[in-house]
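This is the structure, below, for whatever I ask next.
Here the complex is missing a single protein chain, while all its other protein chains stay put.
For chain A:
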Amino acid sequence: MSFPVFSIAEQRSSVPVRIDEEKCIADKGCTVCVDVCPLDVLAIDLSKGKAYMAFDECWYCMPCEKDCPTGAVQVDIPYLLR
């Protein structure tokens, strides 16, 4: 019997950026928060037409929140530093 050389486990993470899906208008073509993020950690969930945080790699710098046209983004301090 042989084992794969690399076995990978997925680790859960509570992410610092929350999107209010009621307010998010990504389904109308908005991508502002995704565009401005310096770390490129936000994305649009195409099945829902809503923005979300795809990677927990945040500088809590806030352009996403500041530039969102509908006020749908809320940046919290990452849990590890809270």
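By our rule, a contact is a pair of C-beta atoms (placed from the backbone, for glycine too) under 8 Å apart; a residue touches a chain by one contact, two chains touch by 3 or more; residues count from 1.
We take it that contacts and distances are computed from a predicted model.
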item	value
Hidden subunit of the complex - UniProt protein name among "Succinate dehydrogenase/fumarate reductase, flavoprotein subunit", "Chemotaxis protein CheR", "ATP-binding cassette domain-containing protein" or "ABC transporter permease"	"Succinate dehydrogenase/fumarate reductase, flavoprotein subunit"
Option from A:C24, A:C37 or A:M53 whose C-beta touches the chain left out	A:C37
Touching residues on chain A - with respect to the absent chain	4-6, 8, 35-40, 54-55, 57-63, 66-67, 75-78, 80-82
